[in-house]
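The other protein chains are all here in position, but one chain of the complex has been omitted.
As written, the chains take the letters A, B and C, and residue 1 is the first residue of each chain.
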């Protein structure tokens, strides 16, 4: 076995999520950043590569150049996979090119700029046989794994109600009117696609709910709102949901919930108990019982399901956070790539990360929510 | 001045809310229970009166008897008002009779059995000139007063989003199939009316949201659910809302949210800040700002709005609870009755309790939510 | 049975704790305020009585007058007991006079002005045969009862460590230099006695720890501090403790812990589990286990010990607060007085309130802590 070699697309100076991906990839010592096309501006790409201690000849001016040149490098030197951390409109092109040239791909969400790209990418992934992971990072938290395992084991009985919310407040003002880079592209339809809060955080909420419960949303009734004057994309969306087993639900994603940080949270009520998880206190899973005291399940404490244990690095009481959850996506993806390199089967415990199917699902969610928001019909079938 | 004299309708042995009303009425030493018709069962009424130290001749076999006989007593002995604590279908008749015979009325919610009674009662109250209060007790909490005052003063800017939830879990099973008295009548359309969770707790949520924000709901889109097999009335209802100023919202009331106690909570997001209040920790009001630390406003601490101060009895750090909030409704009602007796104007600070208009509003809310739940049209105009 | 008749000593206009006692006595409808000597200023006493709707002839200019005149009233009219809510230096005289004249007594804490009075009062209570209760009100909370019952049942194993703290911040400045009435007498040795924070809140902490665990403090090592310049009595005291079973502990009482309200809290660690209770969230008892999830025990939820149930008035999720806990002391005292009047045995469940022995214990605690603070010897035997 050896360290895997990663090439990065995007994430140059001034970006946010690129640094997160690099830290998440680095933390477990299984992945080495060996090259990158960090910016569409070659100068910025070079400078970024230098800061990251990369040799000049592995810092490229474009993802096309990187993919094609790396392909020519000897097998013991060239990158194994690319990490795509660009704005949404630059997800599909590098993913396609990489997959078609024999590289695995790990990609930020939402998966593509539009739904057509999503369907196309699914076909490319399947025909290429390469491994594709999508960083719906919140599913990497140990207590999310615990919740999923509990529900699968029937611990709370049949699921009846799901409330998932992702409130943020950072777009309460017309921030895109300033020089804030994050706000600029995330509210710009030419770079984000048709979803604003829906794409940026709504897909996380949708993915979290379906991942934990194992239930698909079948119908939705969306109130898609643009609250801040002048904004082009939705910034506050509230949706009534129906799930395949008949459970009902509420999904809310908002970027104008003044004063909220990243308050992603989910409540799942079953016949026998309710679960509550809040991303901002991620090492706690609250189990509310019908007739006995509420239990506080904590990362690393007592008898957890193996899925929770397998995604924990440090002992109880030492908080693991966002980066460690993110790193779990990378770690599992890396284990699958490693297994592929060694011609082995991966331990099913680690064959657990969001795939191209989750990506398609997320894009469908955005499109159907926007469509539901436009119709006067109550229930829109997803 | 003298203590006010209260007669009670309902609240005999085995009841729940009657005891709450008596404690709430007693706590400030302004009101004395002098008579009652505690049960439709005269024997139970007698026994209840005895336990409450009432003389036998002031314990009646029916509310009709009570109202008519008390009316005949000398002015310095007869009751001043009645408190109605019966199931919903026995709210209107004693209220009507009392009002028409010169007694003030304080009544549990929802106000009436159906919407027609609500409209009729409004007319009776107005023509009688008597004082009528409805015990939407949650509006009695000091931090609810503080939130209302903050919004009125513009502290959070224009309100943009309102999320109000009342999750309970106590009806997660078919409890009405046992001998649980509370479950029996609250799930029975012949005693509760057409609303289950909507009437029992949804009206509280609606009243709280409109009270704090001063905004009326104008449109709703309701998913009215009956989750537990065999149940006759809704036990889980989720509603998208639009308010008169354009704010959007979510209202959820549920009695099948397993493990929840009385988790009534509200989040209100304005242009400048967000507010959060949870009934189970009622002495705390969280103010989330756009660009500065979240503030924890506490009952009795620092410079609160006078409305909050006026509804606080004890110093900071000594929790006031449900009974004290309930007592604030009684206290304000009593101050208005006292002022009437003395021919004075009441201090506007205390002329603050839910009225017959709130009662009509609550009944409309139930009816419109049920209607919205039945239509395939998305937005139902309230 | 009939309502008990209460006479009050102290608690006139401008006082704080008198109103608390009246609300606590009123809430359950078992006790009626019939007379009072509300102030050493006869004019203020009269006015206070008028506000409380008392007839003029039952409002007295002094406690001596009240006790002696009430004694002359017919048995069906005269008060049954007195409630003493004066500053500490006026506890003993009315208690003594009342007991010696056949009245029961309920008294605020600390019990007396000094230790000699405490020992004397114990003898008087015993010789009089009257019932005496001390309002260490925090022991009235349902979750305190639950904690006590759990420890008695061995649920947490042998107790090993006890940490009890009562932090307040209200005396962080030289408040006694202003016209704040509460600060004035509580920091004045001529009215409070030799203990400042020790008497006002330290005794509550000591009483709570010994009550819940059933263990006596045997040794202490006190650091008694006066922090605010010019203050005469201790305002920040920290004590290492040893308990009779060998457990060790820490007791801290402070009135200069800036920003704290009434943060009384206790943590008790046994061989098998730990308990945590915080007065400001009194309906929650946290049980921390060695090898399984922490449990959140809540007032009214699930299978509690009967002692907790018996001190709860309303259903789960509706917070009971300070007044209800205080009222539990009055309720139990009243049940004992009622039983005495009827010549019956009281249900042992309700024969549960702080007695003259607790009062002596509290005074000893103050005296020994002050003595320990003055010696250079580490362990002081209590």
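The working rule: a contact is a pair of C-beta atoms (placed from the backbone, for glycine too) under 8 Å apart; a residue touches a chain by one contact, two chains touch by 3 or more.
This one's a predicted model, so the numbers in the text were calculated from it and none came from an experiment.
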(request) Mind giving the shown chains that are in contact with the missing chain? (result) A, B, C
(request) Could you tell which one of C:173, C:232 or C:381 touches the chain left off the display? (result) C:173
(message) In the whole complex, not just what's shown, which of C:55, C:259 or C:306 touches the removed chain?
(response) C:259
(request) Can you work out which residue in A:86, A:146 or A:168 touches the chain that's missing from view? (result) A:168
(message) For the chain not shown, which residue from A:44, A:69, A:191 or A:313 touches it across the whole complex?
(response) A:313
(request) Could you list which residues of chain A touch the chain missing from the display? (result) 1-3, 16, 19-20, 22-23, 26-29, 33, 52-53, 168, 260-263, 279-283, 298, 300-301, 313-324
(request) Quickly run down the residues of chain C that touch the omitted chain. (result) 156, 160-161, 163, 167, 169, 172-173, 221, 223, 225, 227, 236, 238, 240, 248-250, 252, 254, 256-260, 267, 269-274, 287-290, 294, 375-379
(message) Suppose we count only contacts with the excluded chain; which residues of chain B make the list?
(response) 287, 289, 291-298, 301-303
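Just so it is clear, only the chains that are shown with their structure count from here on.
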(message) As a test of understanding: of all chains, whose mean C-alpha position lies farthest from that of chain B?
(response) A
(request) Averaging only over C-alpha atoms, locate the centres of chain B and chain C and give their separation in whole Å. (result) 34
(request) Averaging only over C-alpha atoms, locate the centres of chain A and chain C and give their separation in whole Å. (result) 55
(request) Let me have the rounded angstrom distance from the C-alpha centre of chain A over to the C-alpha centre of chain B, please. (result) 44
(request) Give me the residues of chain B that touch two or more other chains. (result) 260
